[in-house]
Each structure stands twice: as structure tokens, then as C-alpha cells.
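Right, one structure below, let's go through it.
Just one protein chain is left out here, and the rest sit where they should.
Letters are used for the chains, namely A and B, taken in the order the chains are written, and counting of residues starts over at 1 for each.
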Amino acid sequence: MSKFMVIGERIHCISPAIRQAFADRNPEPILLRAKEQLDAGADYLDLNIGPAERGGEELMQWGVKLLQENFDNVPIALDTANMKAIEAGIQVYNRSKGKPIVNSADAGDRIEYVDLAAANDAMVIALCSKEGVPGNNDERIAYCSELLERGMERGMEPTDLLFDPLFIVIKGMQDQLVDVLEAIQMITDMGLLTTGGLSNVSNGAPKHIRPLLDCAVLAMAMQCGFSSAIVNPCDKRLRETIVACDIVKNNILYADSVLEF
Amino acid sequence: MPYKKAEQKFSGKINVCEIGVGDATISIGGENSLPFLGTEGFKTAVGIAISDTTGDWSDCFGTIYGDDLKNPAALAKAAVEKSGADFLLIKLESADPNGADASIESCVATAVAVEAAINVPLVVEGCKNAEKDAKLLEEVAKALEGKNVVLFSAVEDNYKTIGAAGGMAYGQKVSAESAVDINLAKQLNILLTQLGVKSKDIVMDVGTAAAGYGFEYVASTMDRIRLAGLGQNDEALQMPIVTNVSNESWGVKEAVSTLEDAPEWGDQEARGIGMEVTTASACVVGGSNAIIVRHPESAKTIKALVAGIIG
Partner (left out) sequence: MAVKGLDIFKLTPKTNCKECGFPTCMAFSMKAATGGVPIEKCPYISEESKELLSEATAPPMKSIKVGAGDAEATLGGETVLFRHEKTLVNKNLFAIELSDALSDADVDAAFAKLQKVNYDRIGEMMFVEVVAVRFVADAAKFATLVKKVADAGKIPMIITVDAEVAKAAVAGAGAKAIIMGATKDNAAAMVDVAKAADAVLGVSADGIEALHDLVEEIEKLGYKNLVLNVGEASIKEAYANAVDIRTAAIKGNDRTFGYPSVVFANKLAPANTNLQIALASAFVLRYGSIIVMDEMDFNAALPLFGLRQNIFTDPQKPMRVEPKVYEFNKPTGKDPVLVTVDFALSYFVVAGEIERSKVPAYLAIPDAGGYSVLTAWAAGKFGSTVIANFIKENNVADLTTSRKLILPGKVAVLQGDLAELLPEWEVIVGPNEAMQLPKFLRDLQA
């Protein structure tokens, strides 16, 4: 097994500072957050430029080049509702450290994101949903199959699709979390890779409880085969949990000072 | 269906480490595939081992080196000439407090004399007493400043002294010794890095065993270290591996027993070489970036093996 892949989520237009930086084409705040995440062990950086209906293509290219030029061609997940912007970003993307990830496709309106990834030899995050959160695992697996078929028909390697089972919020939907874990296990058993936005799990919980929930879910998900996540790598507890689970799963070698490296 | 090569693609790459200075510089490592399977020109360097204490050495070395055996500088020169080795290792065994307990000064003088006598890079091996080696290799590092030698090796109990002196103050290379313990190999690299030694200045002495004497642990340790460094892109295990097989190979009964001890086994020298060549070759395909042997014939054979595999 290869080790758990961390996709850093902190360059996101939902943050006012980042939103402003995109508007001003100001590199500083973006580079700062990129560096923090990479220092904390992020493997990929998510670059969310928002809906970017106007000027999205130019903005995505600017962002991709900014990150790759400053951080040794760091691999990036290109994240926006503007497909043209993703395509533009891939045009200037350097693949030496890993394929670009298209974020994201689903089995509904956004199924064409799979086509986009296939046409550009990219990976794609495939949400196992059509609209909103799927009701049960039959739905999850049906959407998973649909997305997989779509990709394979267009020549993708199955392992270039990262299936997101959609984590549900504990507060309110607690009884369904085991289903998500089961879905991860089922998808893994098919020889496929998974990912997901983990922090949704603890949405609405008090600040001191959130890391505990996130870490517990992550550990349990990793036992089911969960292979990557879109998270805040600067969350020390989460990062340490990932390392510890990677060791338990024999994905990385143990050493006494493993956490300090 | 026509043949399609099943490529093992790796994301990681082994560091390049340069040893020696000027025209004599050699570089080891740099591969991003398992040994000899890539296109990056992987080449194992071959070193010849000498010692300042050769009383226990098999008689064949007396025949090869004559009186030079008692004079490390002369021995060094002869060893490089006779073996054609890419570099030389001098073991300062006399420093051993449980042995001759020679002074640091005299051992350092030996290392300096040996360095002056050869035109290839130098590896300086201590006496395997952690406390003495700390002081000894620190002083060797100081005396040979600017020569870019390998201090062989730092262990958990002395890595701070050897790392600080060798890897930082005097610009030498530091070898981290882990005795066929993969977790310790990673741990020492982390500790040295945290101390401030640059990754490119660290090599790994992961240890060895003679063929037939638990070599399975050596083989699996090397495989796992390389797969972690290349496949998992584990930067704490991407240092080149330097392996000295000479002590183990010439220390087992297959090499030690004289013709009188074991008449049916035949020529003792041939047995020693056979053991050394077998052990060294297994390390070479396992991933050692530099391999160190004692007999000039072993060195020539391993050079021929490496040249052959590279083609």
C-alpha cells in the first residue's frame, strides 16, 4: 500500500484573505498558506478559485504557475465550477511531481468533469452523488459505478479516479456515518482509490471537539482503505493521526522520531 | 500479445553524495529505480579496505602486500594499485580500548598519512567503540578538513559529536550505522538531519552479514529501505547505502579455517574471495551504492560485475 495522500485545503476562495489575494493577484497570502501546508506534509495543494465565472481561465493559470514556480512544481488539485478555467490551468501545469487533479465530478450535472480529466490525462475527484448527499450505499455504489464506467470508457485508469463517498455531518446524521465507512471499504475492495473532505464530519461541533472527531473518523476510514483526504494539514493532531495510521498500516516505516521529520 | 515491459515507476529518488575532492571526486547514488534498472547511469562504487591492525588477516594478504601490511600508508597505496578500487577505507582498529587502545593522535596521524598516500577518496572507519569513535572521528574530521572524507560510522550513542564535527564544522560526509535495523536507519537519518547535517552529506551504513549467516535480514532490509525511499518517497531513507563486507566475509569459518583446519575445503584464499564476492554481489544487487571489500581480486571481480550489468 502506498501512504495516505494529503490534499491541503487551505487555498480556498471562501477565506476572505485568499479571495482578496485572487482579486488583487497578490502572491503573498497564497504563497504563505502554500508553504505552511507543504511544511506540514501536504502532498497536493487544492487551488479553489471559486466560481470564477469571469476571468477564471487567466486566474487559474496565474495560480497554477505561482504555486508550481515557487514550490518545485508541487502537484495541484484544480478546483472551480468553471471547466474552462480547469482546462486552462492544466495547459500550464507541470506534471513532473504528479498529475493534476480535477476537483470535482459527480454523477449529475458535473459528470463532464470526468470527460475533462480523461481528455487531459488528469486525475479526478469523483463524488459518489447526484444531488447532495446520497441516501444510502446502494446509491453511493451506483454513482461510483457510473463515474467509473464513464472514465474507463474514455480511457482512464481506474486509479486515476478518486472516489469521494461524501462524509456526512455527525451533528444530525450520526447514524449514517458507519455507512460512509462501509462505502469506503466497498470501493477499496474494488481496487479503487478514495478521498473526501473530512472536516465536514465535525461541522457545527465546538472547536475543541472537532479535531477529536476528525481524527477518529480518519483513523477508522483509513482502516477501511481510505487513501487520501482533503484536509487542513496544519491541524497537528490530524497530521499526527495520519502518520500513526500510516505506520500501523505499514505504509511508512517507523522510527522513534518519525513525527519530527 | 506482444511483450510489454512491466515498469516499476517510483516517485522517489536516491540522493547524490560526492566523496573526495578535485579529480578524485566520485559521486554515488542518484538513482530513481531499483539498482541497474533505470536509465540514470546507476553505478556501484567499489572500495578496498585496509586496517592499521592486520595481525588477524589471512596469510594470503601477507603474500600480496608483504611488509606493507604493517605500514598503513604504504598499504593504502599498494591496495589501491593492486585492486583498481574507486576509493579506500582505512579502519583505525588500533584505537579500540579493548584492544591496542592506541592514542587518538597516533590514529589521526595514520589517517592523514593514508590520505596523503592515495589519489582516491577516503573512508575512515573507527574502532566500533562508540565513545572512542566519537572523539576519534571528530579529530579525523578536523585533521582532514577539505578532503571530503566519509566518517564511518555514527551510531545512536555518538551521532551528535560525529554529525556536528564531520557533517557541519569540517565539511565531511557522515555515515549512519544501523546494524540491519531498518527503523534505526530511518531514525538516525532523522536525528542527523535535525542536528543540521544536510541530507546530501549523509550516507547509510545499514550493516551486513556474510552469505549464509543471516544474510536474509540484510537482503530484506536493503529491499525495504530502497522501496521506501523510491516507492514511498520517504526522504529519511533516500541516502546512498555504503556497505563494508570485508570484516564479516573474512571473519566466518569458511574464510578463517586454514587448509590444515579443513583439508577437504581446499585453498583458503579462494574460499575467502568466494565468500567476499558472494556477499558483496548480493549487496550490489540489493542496493548498496558503494561496496567495500578486502581482497584486490574481490574488488576487481565486483568492478567487472558492475561493469557487466551496466553494459
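A few remarks follow.
FYI, a residue touches a chain if its C-beta (ideal position, glycine included) is under 8 Å from a C-beta of that chain, and two chains touch if they have at least 3 such contacts.
What you see is a predicted model; the values in this text were computed from it and never measured.
Listed by label, the shown chains that the missing chain touches in the whole complex are A, B. Contact with the omitted chain, checked across A:18, A:186 or A:215, is made by A:186. In the complete complex, the residue from B:37, B:116 or B:169 that touches the missing chain is B:37.
One chain is missing from the display, and on subunit A it is touched by residues 138, 141-142, 144-145, 148-149, 152, 158, 186, 189-192.
Residues of subunit B that touch the chain left out of the display are 1-6, 8, 34, 36-37, 98, 209-217, 219-220, 223-224, 227, 251-254, 256-257, 264-267, 270-271, 273-275, 277-282, 284-286, 297-298, 301-302, 304-305, 308-311.
Everything that follows uses one rule, which is that only the chains that are shown with their structure count from here on.
Look at where the CA atoms of subunit A average out and do the same for subunit B: the two points lie 44 Å apart. The touching residues of subunit A, when paired with subunit B in their complex, are 2-3, 97-98, 251-258, 260-261. Residues of subunit B touching subunit A in their complex: 11, 182-184, 186-187, 190-191, 193-194, 224, 228, 231-232, 234-237.
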